[in-house]
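Only one structure is covered here, and it is reproduced in the block below.
Note that one protein chain is taken out, while the other chains of the complex remain in position.
Naming follows writing order (A, B and C), and every chain is counted from residue 1.
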Amino acid sequence: MKRTPIYGMMAEFDSPSDLVAAARRTYEAGYQKIDAYSPFPIEELAEAIGFHSNAVPLVVLIGGLIGCLSGYALQYWISVITYPINVGGRPLHSWPAFIVVTFEMTILFAGLAAVLGMLALNGLPMPYHPVFNVPRFAFATKDRFFLMIFSTDPKFNPVDTRRFLEGLGPRSISEVPS
Amino acid sequence: MKMTSSNHNSPSIDVCPSKKNKLDLETARAHLAETQGPEYWRSLEELAGSPEFQEMLHREFPKGASEWLDSVSRRGFLKLMGASLAMAGMTACTKQPLEPIVPYVRQPEEVIPGRPMFYASAFTLSGYASPILVESQLYRPTKIEGNEQHPASLGGTDIFAQASILGMYDPDRSQTITYLGDVRTWGDFLNAIHGPLIAQKAVQGAGIRILTQTVSSPTLADQLRSLLKIYPQAKWHVYEPINRDNVLEGAKLAFGQPVETQYKLENADVILSLDADFLYAGFPGFTRYARDFAKRRDPDAGNMNRLYAVESTMSSTGAKADHRLPLPATQIETLARALASQLSVASGVGGLQGKMAEHLAGVARDLQAHRGSSVVIAGDHQPPVVHALAHAMNQALGNVGRTVVYTDPVDANPINQTESLKDLVADMRSGKVDLLIIMGVNPVYDSPADLAFADALKNSKIPLRVHAGPYQDETAELCHWHINEAHYLEAWGDTRAYDGTVSIVQPLIAPLYGGKSFYELTALVAGSEATGHEIVQAYWQKQHPGSDFDAFWRRSLHNGWIEGTAFEPKQVKPTTSNFSAPRHTDFSDPRNTDQKNLEINFRRDPSIYDGRFANNGWLQELPKPMTKMTWDSPVLIAPALAERMSLKSEDVVELELNGKKLTAPVWVQAGHPDNSVTVFLGYGRRRAGRAGTGAGFDMYSLRNSATPWSVTGVAIRKTGATYKLASTQGYQSMETPDGGSRPLVRSASLEEYHKEPNFAREEEPPAALTLYPGYDYKKEPYAWGMAIDMNACVGCNNCIVACQSENNIAVVGKEQVVRGRHMHWLRVDTYYQGDRANPRGHFQPVPCMHCENAPCEVVCPVGATVHSTEGLNDMVYNRCVGTRYCSNNCPYKVRRFNFLLFQDWETPQYKMMRNPDVTVRSRGVMEKCTYCVQRINEHRIDAEREDRKIGDGELQTACQQSCPAKAIIFGNINNPNSKVSKLKANARNYSLLADLNTRPRTTYLAEIRNPNPELER
Amino acid sequence: MQIFHRSTNTISRATIFGAIFVIAMLFWAAAEVQRSPYVTYAGVARPQPAPFSHQHHVGGLGIDCRYCHTSVEVSSFAGIPPTRTCMNCHAQIWTGAPMLEPVRESFSSGKSLIWNRVNDLPDFVYFNHSIHINKGVGCNTCHGPVDRMPLMYNYASLQMEWCLNCHRAPEKNLRPRDQVFNMRYEEPSSAKPIMVDGKTYTDQISLGRDLVTKYKLRTVADITSCSTCHR
Partner (left out) sequence: MDEPRQSAPVIEPGHTFATVTDKISSIVLTRPTSNGWFVGFGLAFLVFMGGLYAIGYLFVRGVGIWGVNIPVGWGFAIVNFVWWIGIGHAGTLISAILLLLRQSWRNSINRFAEAMTLFAVSCAGLFPILHLGRPWLAYWLFPYPNTMNVWPQFRSPLVWDVFAVSTYFTISLLFWFIGLIPDLATLRDRSENRAARIIYGMLAMGWRGSARHWSRYETAYLLLAGLATPLVLSVHTVVSFDFAISIIPGWHTTIFPPYFVAGAIYSGFAMVLMLAIPIRKIYGLEDFITDRHLNNSAMVMLATGLIVAYGYGIEAFMGWYSGNRYDSFLLWNRLHGPYAPLYYLLLICNIGIPQVLWIRKLRTSPLGLFLVSGVILVGMWLERFIIVVVSLHRDFLTSSWGMYYPTRWDWLTYIGTIGLFLSAMFLFVRILPMISIFEMRTLLPQAEVKPE
């Protein structure tokens, strides 16, 4: 594939509706490597750019299971195997007493999995990103909505892509330097 | 042997013995001598490099007085410094400090480092000896036990004997000879007294006065008598504030001669106590009497005795009585006369009406019905005539020779001590005295106020005043010379038990501060410089001439007494007619007497006796049997009186007795006779030491020589002020304020018991009730358990002190007790039941229950308290982080917590005193009764080495060993034949709060009373 | 606008994983230090007033342990010999040796020699020599090759885990009673089998198991109860 000095082409919109509409059109136009940026979550947007399912729930499930098992295993190993001792005449394996910690460990691991999993999948932290090279992108965290077509998209071509984007009636278009 | 900078002598010198290998000290002496007396251990201290010790050696008067009463004192902060060290000792991840290890130069043959030895000796209180065995760790006495073979002990001791070990190590003890407060040597004193003695020779010692305590020591008596031969004009005065003048005069009145009265309670079916508290320490022969009494309290044996008590203040004897009659002391004589005439022995008054008469008639009939097996005991503080009447009644009831035996007096110089002191004061004032030697007495503090002894001592120009005693006390202050007395554990001597048996007192350690014994002092005055050892041995050489003396001497030392020295019964005839006229005959109606004219009773303090033990922290903090009071001496008043005067406990009142005033707090005492108050002597010391100085109120200031025990005419006035009292048991009833009641102490009358033997049993929840399967202890060779017979227990507190001594339990001081932080592992709960004017008393010793389903263990987050395979509830101090959850969850509240650094980590004496077998606990850890696990381990190890099992009774806990009544039985409950198993099988056996399903290993035998059926209704 | 340089992406991730690694390392280091001779003194010879050599006296001259440590069989404390014990021999031999001066000094002056404690347990731990000897635990099991120690040092860490290792599996260390004081005792092996009561053992475990029953050892549960050592 051809090397290009630019990272992608970015169009700025005023409202979530415009962005969603634009995103749909772009996707339908056959662009796959696109992304959209908004100051708040917009349910329809992911669909619009053809992002359908994410892996976070699976990660959380795995985390939870690990927490649950390790929690109980820890208590069983300590109380029955490595340090067996008569506490108040209770049996070594006093399972009802072990439930609480098992539960807490489950929650803890699942929670950690959720956050860390989300960050990892999102590739964060990433303090530097080409999109920040666009001065107006600062408004992406305020009240502006951006659509992005990456230069790695096979259909990408500085001229045609710009023209295509203009067709979406954005407030402005900027080239994102790599 | 080593002294470490750490909390106690490390494991290197511990171990309890498998068998008490008693040996005489002869050989030991040799080794001690070899290392120049005191140097022997001092050198070790110096090695330990403790500057405090040096400082202490040279300081003149104890510093930091009343430290225990004040939490932010100088030493309080010293303790802080100790804390760091404490942590080092107790935390897991700290580097061990490098410690020195110091072997002997020449090791005595019989010494096995790490194994204690036991020596027989005797502790003497007011002339009466308690035979003891002293546990010695490499020549450091660490624990007092009873002498099982001695007839006067049978293994039991009393609180004073138990606590005397602390007395010896007391850092506030006088540590040097002084002249007007400056340090002097024995030699200096010798020179100083030499001249005056020469001068006295000329006048046959007309100016010499010697004031001693009650002397029962044959040797000392002999010395003093021979001294009086050298100085025929000299006089020997005897005084003790808690004297037995009335007993003596009573005997003279009855028989015309002084005799000792002994009781054989094992033969007594009916006992009548006329204000005699014979079931508490301080009463001559208490340990033996308690045992004999308890032996006859077994309801299953079929020969249970019956005790009637008439008393002027609530006492443990009254609490144990089957019938108790509270009566002002001054009215007991009247009652005695009435009873005597009922028994037709005396021409007294018959004039009794109402319930009192019925009651008395019933008692009389009961006594009559048990001729020869009954006994009437009169209290020491009752007037002579009551004693005479008691003698007459015993005679008439044919008890003499059966339950009552008369012998020669134990007191070697049976004179009226109050008179004796009066004479002395008279001589002092009239300038007849040139050389006054006071031995062990503290008259400036404790003599009757009207004699103004202090004044006489100060203002009469006695040229040479010598005081010898254990403390730089109030009297020492007013004398020229002070000789620091050697403690009885430091010096040779001999003494007599209540039955006359002589014990040799042998030293366990060279005098810590190089003190001198009275024997040596007396010898010096008599012109000899013999050592105590020579003096005592020489005397007995005379008594036991012949070639076998060495054998005799060794045997006597080994057994702890000298054969054939017990007094022979004496045949004396009482003269029943010559009773002086009654003092007053009316039983005045309580309600119409006013608060201006109440009766006041002066009594010895249950804990610190006459004040001589004021600086003994163990005794100061020992809850008094009836009030559970510590560190103080409130005025006891009856509930009725309190109501009339609208007084509550801790209200301060002003007492006024013939002009003298004194303010003190009151304590409302259930069962105290109305229109009468009781005060306790021994408090308000000015120069007792850091513990005793300033504690309580000095009741001696109200006491008169004419009426030393009780007198009517005291006025009390409410001041409106209040004063915090440190009682360890705030609530003394099993009835809760909501009207409910809790079956903590279960009791029944003998009849009820025979009808329903299982009355005490309570259904324990079935084991199947829980989700968890139980733990099987049956497979273990040992399962430790304890049974406490509340019928036998007389509430004498001995177990508490024994436990404190054995387990290095800290003293916390009044302020901390007030906050509810006393540390006793074993407590004795006192409950009152029924009519507050005359309730039943119950004693319930409460150690750790060692529950099989221990609630404390389950909640400990770090497993610092868990179960051993033998069923012990182990407490692991070094694992404890101090959440106190275990204590919260302990329904018996037997756990104790080191809220602050309670242990003294600096004072070298205390380091030497502690039991090296028991960890000294630091700040922030929980502690509690361990069933003396150190003893269990040592016995198990010895047994295993000899490839056998621990025999029943071979292993005794500290509380059990010295319990005079043998109320506490400990042993292996997996052995069906062990004593404890048998007791637990008894119908009376029940466990406390059984419905909680804690399955305690400590159980109780319900209390059975034997009231007179005819008086019941 | 662009606040950060490209490299920060890598740096930030490196920092996150680095931090995790560093923390793990710290914990590991702490654990190591806790077990190191710095804390336990294991293998560290202590300075002593007189340079007494067990190597010479035990290894060389073959003096039995009990000649000096007299109470080891009957008491919790093995016993440190009094100066007199030294003088029994050194009154005759090496009477002039300068290194023995402290000993002679102590004997004449009557002031004790002050040794530095080598095997030192915390004060809340109660160890009893006699019972271990009695159950067939050899001296050098805990004290190591004393006969090869010129200056005495403690062989084991003396930490609780070390004690428990044996209390949880005593069979690993038991030997016949008559071998307890044998400094050169070797565990049974097929090369060097051991005969006990006519039975030949070629491995420690089977020997240990039989000795456990023979010497009536208490159960592991018994000897791992807290109050066995803590009172």
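Criterion: a contact is a pair of C-beta atoms (placed from the backbone, for glycine too) under 8 Å apart; a residue touches a chain by one contact, two chains touch by 3 or more.
Bear in mind the structure is a predicted one, so any value in this text is a computation, not a measurement.
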Next on the checklist: Going by the contact rule already stated, which one of B:Ile193, B:Met912 or B:Val925 would touch the omitted chain in the full complex?
Outcome noted: B:Val925
Item to check | chain B residues that touch the omitted chain in the full complex | outcome: 80, 83, 87, 90-93, 729-734, 736-738, 740-742, 744, 816, 819-821, 827, 829-831, 844, 846, 855, 858-863, 866, 879-885, 887-889, 891-893, 895-901, 923-926, 992-993, 996
Checklist entry - What chain C residues would touch the chain not displayed? => result 3-4, 9, 12, 31, 34-35, 157, 159-161, 164
Next on the checklist: Applying the definition given at the start, please give the residues of chain A touching the unseen chain.
Outcome noted: 15-17, 20-21, 23, 35-46, 48-49, 51, 54, 56-57, 60, 74-75, 78-79, 82-83, 87-88, 90, 94, 97-98, 100-101, 103-105, 107-108, 110-112, 114-115, 117-119, 121-122, 124-129, 131-132, 137-143
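Following the convention adopted for this analysis, only the chains that are shown with their structure count from here on.
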Checklist entry - A-B or A-C: which has the larger count of contacting C-beta pairs? => result A-B
Item to check | Per-residue overlap in chain A, given as positions that touch at least 2 other chains | outcome: 85
Checklist entry - On chain C, where are the residues touching two or more other chains? => result 221, 225-226
Checklist entry - Within the complex, which stretch of chain B touches chain C? => result 2, 4, 6-8, 10-15, 34-36, 43-44, 47, 89-90, 92-93, 95-96, 98-107, 112-115, 780, 866-870, 872, 874, 876-879, 917-920, 930, 933-934, 936-937, 941, 944-945, 947
Checklist entry - Across the complex, what residues on chain A touch chain C? => result 84-85, 125-128, 132-133, 135, 138
Checklist outcome for this item: So, in the complex, the side of chain A touching chain B is made of residues 83, 85-91, 94, 96
